[in-house]
Structures are given as C-alpha cells and as structure tokens.
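Structure incoming, see below.
Missing here is one protein chain; the remaining ones are kept as they sit in the complex.
Lettered A, B and C in written order, each chain numbered from 1.
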Amino acid sequence: MPSFDTKAIEKIHRDLHTHLPSDPALRVKALESLVVEKGLVAQESIDNWIELYAERIGPKRGAEVIARAWTEPEYHARLMEDAGQAVKDFGYEGHATEHTKAVQNTADTHNLVVCTLCSCYPFSLLGMSPIWYRSAAYRARAVKEPRAVLAEFGVELGADVKVRVWDSTAELRYLVIPERPAGTEGWSADQLAAIITRDSMIGTARDLALEPS
Amino acid sequence: MPSFDTKAIEKIHRDLHTHLPSDPALRVKALESLVVEKGLVAQESIDNWIELYAERIGPKRGAEVIARAWTEPEYHARLMEDAGQAVKDFGYEGHATEHTKAVQNTADTHNLVVCTLCSCYPFSLLGMSPIWYRSAAYRARAVKEPRAVLAEFGVELGADVKVRVWDSTAELRYLVIPERPAGTEGWSADQLAAIITRDSMIGTARDLALEPS
Amino acid sequence: MDGPQDLGGKESFGPIEVDSPEYRDDWERRQWALTKLVTTPGVTIDWFRHALETMPPAVYLSVPYFQKWNANNMALGIDAGAYTLAECVSGKAAVRGASPPVVSVDECEAMQRALSVDFSREIDAQPAFQLGDPVVTDARPSAGHTRLPSYARGARGKVIAHHGAHVFADTGARGDHRAEHLYTVEFRAGDLWSDAEAAEDVVCLDLWEPYLASA
Partner (left out) sequence: MDGPQDLGGKESFGPIEVDSPEYRDDWERRQWALTKLVTTPGVTIDWFRHALETMPPAVYLSVPYFQKWNANNMALGIDAGAYTLAECVSGKAAVRGASPPVVSVDECEAMQRALSVDFSREIDAQPAFQLGDPVVTDARPSAGHTRLPSYARGARGKVIAHHGAHVFADTGARGDHRAEHLYTVEFRAGDLWSDAEAAEDVVCLDLWEPYLASA
C-alpha cells in the first residue's frame, strides 16, 4: 500500500534522480523490462495500448461529437447539459471524460482550456495531448496572458471578444465547441467533422477552415 | 544603456542558454577573455579581487564587531541603533552593509537570516556566503520551516524559544548577535572574536563553543 | 503545496512550441502505455499527482513530460513496496513472475472506456454556496496536495456552477476519499493579475468548498 507520506515519496524521487541514467529511453526500458519480468504486464499489451491510441482514439472522436451537436439541436442541448453523458451515445466515454463540460464559442466569447497544475485532458475524446499542452510555457501563460498565447497560435482576438479560460483543477474536463463556419449549410455531419481540428476543441484555434487541414 | 525591457532580457537569456557551452568554467573563461580583450579589466585585477576576499574580507570582521559589542555596552547600543554606521569604526563598511541591522539572540529568541528572492548577504562583514546560503533549499525552507532547517544545522530549539526569521527583501542586511556564552567572563575582545562563527552571525548556529572551531 | 507543478502565471518560460507533436520519441508512447497498464494497488489519482509534485523542482521543469511519469511510476511502486530502487535501476526483477495474458487492442479499448470514473458522491452536508455567490479563496498555501493554484489564492470570484460533492483531492492524496461540494468559480482577470491583458476576461476554476469563504 502507498505510504501517502510526502517526505517519503520526495526522498524516493531524489534517490531515483541520483541513481538512474539521464537518458529517458533507458529509464523507460528499465521500467518496462522490470514490470515484464515481474509478470505485471506482457510486452505485447504495451504494443496494443500504443496501437489503440494510434488507430482508434484521437481528435476525430471529439470532432464527430461536435459535428453532431451542430446538426442536431437536441443533441447540442444534451451535450451542453452533460457532455460526459452525451458522448456515451458514441461509446466515446473513457479516460478522464466522465465529468466533461462543453463550452460554446460565440461571436463575442472565446474559450480556452488549460490545466495549470498537471496536464489534465479529455484523452478519450481527443487522444494524446500535444507536447505544447503539457509544456510549462502553456500551463504558465494560458491563464495570465491568454491573448498573447492565442496570438502565438495565430488567433488574433479583438477587444470585443471576451476570453474565458478554463483551468481544469478538479476532475471536470473541458471540450470547446467551436463556431460552425459560414458556408457549411447543408453539410453532413461527416463533412463537418472533417474540418473540426484538435486545437479548435482545446481553444487554441478559433476560425475553422472549410478545407480539412 | 540598459533597455529595462523584461521581454528583451528574457530573450537574451534564452539565446545564451542555447548558444553557450554547458560547462560553467568555459563560460566564465569566455567572459573573462572577452572583457580582458575589450580592455574593460586587467587579468591581474581579477586575481587581486580574489586575493582581497581570500585574505582580508571574511567572517572574522563580523566576529570582531560582535566581540566589541559584548565587551563595550556603549558600542553594543550603537550597533543595535545603526549597525551600518557602527561597523565604520573598524572600516568594515562595504558591499551591502550600509543599511545593516543587528538582531540580538536572547534566551527566548533566536534570529535567522535568509534572502528568499536572491541571496543578499553582508559581504563586507562576513565575506563570501556559503553555498548553502545561496541554495534553493535554504532560501525555500528558512521562512517556512526554520526549526527543521535549524535542526539540520544541529540546532534544536525548544518551544520556549521563539524564532524570528529575517528575509532580506530590501537593501537592509542583517547580522545576528549570538549570546555571549557563560564561562567567558573577563575574556578579551580578541579571545571572544575567535569563538564567534560565521553561522552564528547568520543564525544557523546558536550556542558558541569556548574553543575556536 | 507550493511545488514545481504550480505553474499558472509563472514567468520566463518563453514562447510555446505551437507545432509540437504528441510524442517526440518512441519511449514516450511506451511510458504512456506502461502508466496505464501497470498500476500500483491503492494509488489514488491524487496521490499520483502529489507524488509527481515532490520531484526535485529543477528536474520537474527540465525533463520531458513522460520522463516525469516514468520516475513517478517507479517512485510510487517503490513507496508501496511493489519494486525496489535497485530493481528500477537495474531493470531486473529480483523474482520473476509468470507472464500474464496479453491484453488485446479490443481489451485495451475496453480498459480505456472503463477509465470513465465517476468522482461524484452523495454527502449529507448542504452546499454552503449558491450560484452567483461571491466567494474568496484561501490565501495561505496548503500544507499538502491541493488543487487551488497559487495564482488564485486570496482571490475574489463568483460561483457559476455547483457539481454536487466530488472526491476531495487534498484528502485523496492522503488516501482519504471523502467528498466535498465542488463548484466552478469565475474570476475576473483584473482581480487575478495586476497587469491583465483585458480586465473583463475571466478564468474559471473548479474548486472544492474547503478552499472557499463567503466574500
């Protein structure tokens, strides 16, 4: 059982830092060979988990959910009411999505999601997070200078647009619903899903292009 | 002239980090050879500055000041009133001592000095600071858990002794006056100065031994 | 606690690598899988996070994200007695175990789906705050793990949502799964930062009742 003792775990971390090689590839190899030898996991299971995230779980899921919300007002209402439940229609519930909240961009509001204390992310809906989302720079700056951050992503917001930053401090996760672009009237949900980008669902992109990127 | 521009200097620091070798000895050699070639300093002056701190400026100065205060009540009063002025009797004014404040340990009070924001120190009275004084661990912990810090230095304080931590946040510097130990009645100022340690003037030591360490 | 993880509003980190991928190296993918497939019994999500916060700060800030997870998995396992430091360093098990069945991709997907964990709980206590209530956050650093970031300490905000009671992170990190009422609190940027880009922008945080007082 864990000790739940701060000083004890801090000491273990210092010891690991002292004794492990600096190359992270070697460190991961050491842990992998240890847990495989101990019989805690089969090597092939690791490959399979990687395949799962490479093939099945990614931002396409979130895009499908949002495209449906754009085309079905009733689903949009359910998504806004309880996104964690609404994504279960697709079987897309999973890692860190039980308490998901959808936040809607509008002409005068832009939403941006961050986790300043670790790197919480709705993995089951968006797949693995990009490195920048996990970086100190993004975590530090998104809450303090969201407009400067957005500008680095190429999003220039006017003073007439209010920014709402969501810092994922508890077990709620956030999914930004971008605005449906003009010129997509009559498009199918599949067509719409194809133009919804990962960054637009985090909030570091705003205007969607009509061509898939 | 300096730019006084935070973003500009931050960028320069990042560039230096990218382009300089990681070995600090090489970095210092580069700066030294650059400023010598530019005619900003003579190499021998650097040696002389190092000799100054090796031979003339060190904790012996602070010890002399305190020994005099122990033996001359009038000087003690002046030191407590304005230590920056009082040390000028010895010609010990200098780097970072103009606004020095002496703080007196008593049976029920212990003083401890730190600079959490950089590593301010009364160089002209105590010489170069020890590495631990400049370390993140000391700077982080001295204000929050001074008793645990003191215990690491071998000082165990009872609950009847109140700790006063002085964080040097402005241009005031602090000099702890340790308690004069019993058994030194009749000692000369020179004899007394010999038992006053650097750490006792920072506050990480408390009881002085009767033998010079 | 004021550990290296508390990054909100901290300065001097420079530009964001906006084009960075999900992974730079293959070991990152493998560590991600290892963290999900090999868990140490009794480790709560909050103890996992808290353990990560106790890494040497210079290391926390300088190594890639999944290197931190690697160290944390080792540390949590050593702490709980699942491995020894020597085993982690050598990568060799003192005692070999029987190889477990392979988890197929479909089974991995089912595992992933099962990670949709409900953190809400029914509690007897009535919520202390209502929607629209002005609140002020605790000004002092927490003694242990907390999810009240330092940039939002001693700050005034407004309750904009109540989520019922959720398992409380601060006690969860000590293995105590009590629940407390959880709210979303909205803060004006101008109330958080003296140099806010736009004072009427807002930052919203999910905060448990013990962090809050009436303002």
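Basically, contacts are C-beta pairs under 8 Å (C-beta built on N, C-alpha and C of every residue); 3 or more make two chains touch, one makes a residue touch a chain.
This one's a predicted model, so the numbers in the text were calculated from it and none came from an experiment.
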- request: Would you mind spotting which of B:T106, B:T169 or B:S188 touches the chain that isn't drawn?
  value: B:T169
Query: Looking at C:Y83, C:F129 or C:Y151, which residue reaches the missing chain?
result: C:Y151
Field: Residue of C:G3, C:G91 or C:G172 in touch with the missing chain, whole complex considered
entry: C:G3
- line: Contact residues on chain B toward the hidden chain run 1-6, 8-10, 12-17, 19-20, 24-25, 27-42, 44-53, 55-57, 84, 91, 93-99, 114, 116-119, 123-124, 127-132, 134-141, 143-149, 152-154, 159, 162-172, 204
Touch list for chain C against the chain that is not drawn: 1-4, 9-14, 53-58, 60-62, 138-143, 150-151, 153-155, 191-195
- line: Omitted-chain footprint on chain A covers residues 10-11, 13-14, 136
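Convention: only the chains that are shown with their structure count from here on.
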Field: Greatest separation from chain C - chain, by CA centre
entry: B
Task: Quick one: name the chains whose C-beta contact count is the highest of any pair.
output: A-C
- prompt: Between chain B and chain C, what's the gap in Å when you average each chain's C-alpha atoms?
  reply: 39
Statement: In whole angstrom, the CA-centroid distance of chain A from chain C equals 14
- request: List the centre-to-centre spacing of chain A and chain B in whole Å, with centres computed as mean CA coordinates.
  value: 49
Field: chain C: positions in contact with at least two other chains
entry: 14
Task: Could you list the positions in chain A whose residues touch two or more of the other chains?
output: none
